[in-house]
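One structure, as structure tokens, below. Some questions next.
Of the protein chains in this complex, one is absent; all others appear in place.
Let's turn to chain A:
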Amino acid sequence: MNWRITPASSSSIKLLSLPLIELRQSRYFYFSLENLLVVCVRGKRMVSGLINENPTVYERKERRVRTDSTNTDEFSVEPIDQLEIFDILFFDFAIVNIHHIRDIRDPEHPYSLEQLKVLTEDSVEVDDHKSYVRVTFTPTVEHCSMATIIGLSVRVKLMRSLPPRYKIDIRVAPGSHATEAALNKQLNDKERVAAALENPNLVEMVDECLSPSFE
């Protein structure tokens, strides 16, 4: 089992130490933050309400090396394939899915989506010719309320990495989530996503998920 232990990043502490009242009153808070993991009580002892206390952590795969070195033309455009999207999502993506915090000085335990098998190689369907990609992810537990953030983060990561011609569909693996249809619908409603990404608090959370906090 590969564990990666890093000091808690300062920006995530900033997020968690926001007074709870402020979080609840934020009008633009699109996803219910009450379900978010930590309840701050007057800066003293933090009571953690974890969604998944003991995730199953899998081994990380070795980074695959492209063996085709026949194309030496720097300016040629190669079609985007499953491997490239896999690289975009797996190795650049360090989602901090679970914060296990007893008090503010404890280190975090960030796991990557790959280690939690939220995303696997089979998760990605891509057709470069049609400029289409579909990513299917499996939340660790059926009632995972982080699923919306994960889905949104996957979309943002792909939007930032792929050419604008790409059509992106994100969905949860069939049967893996209690409100699967509702979740899929909102993750793929362009207007809702656009409005959510205008919310600076949410963008911060997404950026937090996407920033590689360990290396």
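Everything that follows uses one rule, which is that contacts are C-beta pairs under 8 Å (C-beta built on N, C-alpha and C of every residue); 3 or more make two chains touch, one makes a residue touch a chain; residues count from 1.
Everything below uses one rule, namely that contacts and distances are computed from a predicted model.
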{"item": "Hidden subunit of the complex - UniProt protein name among \"Probable cytosolic iron-sulfur protein assembly protein CIAO1 homolog\", \"Light-mediated development protein DET1\", \"Dynein regulatory complex subunit 7\" or \"DNA damage-binding protein 1\"", "value": "\"Probable cytosolic iron-sulfur protein assembly protein CIAO1 homolog\""}
{"item": "Candidate in contact with the missing chain, chosen from A:Asp81, A:Asp189 or A:Asp207", "value": "A:Asp189"}
{"item": "Residues of chain A in contact with the chain not shown", "value": "27-28, 164-165, 167, 185, 189-192, 194-195, 198"}
